[in-house]
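All remarks here apply to the structure that follows.
All protein chains but one are shown in place.
Which chain is which? They are A, B and C, in the order written, and residues in each are numbered from 1.
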Amino acid sequence: MGDLTPTKALELHQKMWEIRLFELSASRLYKEGALPGFIHLSIGQEACAVGACLALESNDYITSTHRGHGHCLAKGASPNMMMAELAGKVTGYSKGRGGSMHIADVAVGVLGANGIVGQSAPLACGAAYTAQVKKTKQLALAFFGEGATGAGPVHEAMNIAAIWKLPVIFFCESNRYAELSPYDVHVSVPNVSVRASNYGFRGLTVDGSNVAEIYEAVSTAAADARGGNGPVFIEAKTHRWHGHYEGDPMTYLRPADRDTENRVDPIEQFEKLMAERLKIGDEAISAAKQTAAEIIDAAVEYALNSEDPSPGVMYEDVLA
Amino acid sequence: MGDLTPTKALELHQKMWEIRLFELSASRLYKEGALPGFIHLSIGQEACAVGACLALESNDYITSTHRGHGHCLAKGASPNMMMAELAGKVTGYSKGRGGSMHIADVAVGVLGANGIVGQSAPLACGAAYTAQVKKTKQLALAFFGEGATGAGPVHEAMNIAAIWKLPVIFFCESNRYAELSPYDVHVSVPNVSVRASNYGFRGLTVDGSNVAEIYEAVSTAAADARGGNGPVFIEAKTHRWHGHYEGDPMTYLRPADRDTENRVDPIEQFEKLMAERLKIGDEAISAAKQTAAEIIDAAVEYALNSEDPSPGVMYEDVLA
Amino acid sequence: MKTPTDQPALEKPLKYYSAVTRAFREEMRRDENVVLLGEDVGPSGGIFAQTRGLHKEFGPDRVRDTPIAEAGFTSLAIGAAMTGLRPIVEIGFEDFLTACMDPIVNQAAKLRYMLGGQVKVPVTLYTFGSGGVNAGPQHSQSLSAWFSHIPGLKVIQPSSARDTLGLLKSAIRDDNFVLCLLCKSLVGSKELVDIDNDDFLIPLGRSEVKRVGQHVTVVAIGAMVRRAIEAAETLYLEGIDAEIIDPRTLSPLDIRTILSSLEKTKRLLIVHEAMSPCGIGAEIIAKVIEHNHKLLASPPVRLTPPFAPSPFSPGLEDLYLPNQDSISETLRNMVPENERL
Partner (left out) sequence: MKTPTDQPALEKPLKYYSAVTRAFREEMRRDENVVLLGEDVGPSGGIFAQTRGLHKEFGPDRVRDTPIAEAGFTSLAIGAAMTGLRPIVEIGFEDFLTACMDPIVNQAAKLRYMLGGQVKVPVTLYTFGSGGVNAGPQHSQSLSAWFSHIPGLKVIQPSSARDTLGLLKSAIRDDNFVLCLLCKSLVGSKELVDIDNDDFLIPLGRSEVKRVGQHVTVVAIGAMVRRAIEAAETLYLEGIDAEIIDPRTLSPLDIRTILSSLEKTKRLLIVHEAMSPCGIGAEIIAKVIEHNHKLLASPPVRLTPPFAPSPFSPGLEDLYLPNQDSISETLRNMVPENERL
């Protein structure tokens, strides 16, 4: 558990619950027809978002993906405005124009979820470049999946980041599937973190269900990047518990991945560690979970009680 | 010199001279105004084209680049039709519609030079995929420069080739410059052949001025690929003697690269080896050079005496 | 020798997405050079079940899942086409064509021309585009105009299961790079398709008159065709008799069918989901007016979404897209009361 203080641990823990409950609520609302379009949930991957984002400063940047709810919440976006956006309401981050795949809160460093696989990487390099030119000591962290590492723009971004020594962290949530097909359709090597060696920077693979390990890995990488040593690639091996999108029948799952009994729950596992190693009592743990539940329930309520956007919203912000 | 027979050595040698003289003629004709547009010459890189292509079977495929004259000649394209194309004549490979960057001779396995950096790699994978599906035992070799290894499509191609175990060789002519900027603007590692490790296949760096070494490396890689072991990446460290394009003032050259006295001439070096190791006599060497000269002179004559395309040519072959 | 197809046509209706599968199956049975590449086209059968069963029937050499590398595998398909295969390529959403413009535009469209006629590039690229399913700004675009702007490509956009079947089969047999721009909002739609042979081809480059009428010519594209027909049926009761033309192939565009309709109606409405500026509608108007600047009795109208990205929220997207109401309203304004039936 490295140097994790009980306070920090409780923070990580509560955030994971916020994400879990946000996603479960979204899943339910989707089934009920209250959320339109496509949504992609990150249940099972909470430790990645939380471990990574809580290791950053609040003015650091992240760029995210189609599976971005966890990232945005972990970096500090408002659950209310997020859920409202998922519901297509005018109170959402994009006034209902964007939906689940386009949540951003620039004030807390979230430069946006993104519906185009791979774009998170070069966009993050741009934020890192700004930090470098302006000497702000900020950094940028790009989330993406193992599927995205097959995409050209990710490679172009890593190459540029290496040459320019940009303060950027490439954080890959390697969750066994990309859309409907397994890891080995997309990657020919056991650990996608070797991608970094291509460009001469550091790459490592961590347990994506272990929030403490991720927190530590990202903290070290962040110090590296801020110190001018350039990028780091972190692969977190994790599981996507739900389908690619809600409603996905998951007929393509490999037998080993059908076994939901024995899979590690990153939150449960962390709760055990909190109790055993940090001696955090049950009440504190339940209280954090309770707080998370209240936050998310409020977000659902906020979203459902919000107004639809008026037609004019459709024409705004096309140009600055 | 491995197993090189004197016959093979003379073949390699003559081809290098054909390329050298083709390029020198093109350079002269360009200065004289007989060749329009942009041309990119490969003087200094002859060993790469020749060592690589002569290690292939005649029904193997190559894909080439903007700097493709050497590749096409080495694979067996007609100097006459090539020079005619450079001159924009109707007797050229593209009837004057393509020019220097679009020479192809599908009958001898040349799928085309290409004006878009990086496209040679995925196109070659396509030819390799055909060979795999049709079980023809053919393979495809993609030429490209170190600059191209920064381009997304090259990475995408390497990843696919690795996963699909395609019979393809990625042959990188690492010639110190990409357009007007040096190696380290484009690549963050000393040898670009490490790119292969990213995907778990073999990568090696060879002396791009040593035709015998290249010939051997490609022969081995070809056997690998044909044997179903998938791709190999070969980086040949070489020099581009002329500018990026003819007319390039090369003001950007780094001091070390200004020294033309001490640079290795791949042809001269090979002639020494031929004499010393293979005991090939002076006359045979001069005769090969002489034959090359006659071939290229004839090509120049052919091109200059050919007709311009008639207007109708402009409208043909837009659709099949 | 004819192999029976898996969907006995007369018995159950054909879905738009099953028409895709059927076209592929029939053509892959007919010609072993036809292969299928794309993200999740393999064992999973695709996000819309559009390739279900093909991997099983034709095996992993001919039906192959790709990594997420649209530029790479589109270019790969072109290299394969130059060397003897006839690849079908799936790009999941039309918006992702932005990732493979170079292979399509600088390679496929020009290789035959650039290489002196030495090669053909028989690739059929299909993709699910257009809006109507609340997929938001990056998953709802209709980019047909881009490809219609480029010589060396063909572009089709089927508006029904039947057209999908016939056009896709023709595309696969065509020796050029053909883009087939399917409409997401039609994916689950179905119709009885009375075709029991496996050689049903709709020629590329031919418009179809989907409804005969006398007052106004409506050129509708993709998912807009049904909406236009529905509008026309309603309007008929009000005395407005619209002729509906579906170009089906957007490049090369069959302008003659449109012109001869206009000789009769003198009024032109174009309805498409693509943006208006430099779109297919602009091209149709330009061609009509170049042909005869006095042909039209009233100004032509392009009914398209506003010039803004496609909004996510259902209420907004409903307003954004042309629909039966806005088509009807526009037609009412175009056909004067005194000319109605």
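Keep this in mind: a residue touches a chain if its C-beta (ideal position, glycine included) is under 8 Å from a C-beta of that chain, and two chains touch if they have at least 3 such contacts.
Source: prediction; values computed, not measured.
One chain is not displayed; in the complete assembly it touches the shown chains A, B, C. Residue A:Gly92 is the one among A:Gly51, A:Pro79, A:Gly92 or A:Pro266 that touches the chain missing from this view.
Touch with the chain omitted from the figure is made, among B:His13, B:His102, B:Arg195 or B:Lys289, by B:His102. Only one residue in the set A:Pro122, A:Pro167, A:Pro182 or A:Gly230 touches the chain that does not appear here, and it is A:Pro122.
From the options B:Gly88, B:Gly109 or B:Pro122, the residue with contact to the chain not on display is B:Gly88. Mapped onto chain B, contacts with the missing chain fall at residues 36-38, 88-89, 94, 96-99, 101-102, 114-118, 147-148, 150-152, 178-181, 185-187, 244, 251-252, 308-309, 311, 313-315, 318. Although one chain is not displayed, its contacts with chain A can still be listed: residues 61, 63, 92-95, 97-98, 102, 104-106, 111-112, 114-116, 119, 122-134, 140, 152-153, 155-157, 159-160, 163-164, 316-320. For chain C, the residues touching the chain absent from view are 71, 95-99, 101-102, 104-106, 109-110, 113-114, 136-138, 143, 145-146, 148-152, 251, 253, 274-275, 277-283, 285-286, 289-293, 296, 298-302, 307-309.
Convention: only the chains that are shown with their structure count from here on.
Among the remaining chains, those touching chain B and also chain C are A.
Using the mean of the Cα atoms as each chain's centre, the chain most removed from chain B is A.
Averaged C-alpha coordinates put the centre of chain B at 41 Å from the centre of chain C.
For the pair chain A and chain C, the distance between C-alpha centroids works out to 36 Å.
Between the Cα centres of chain A and chain B there is a gap of 45 Å.
Looking at chain C, residues 66-67, 69, 71-72 sit in touch with two or more other chains.
Contact of a single residue of chain A with at least two other chains is seen at positions 150-152, 185-187.
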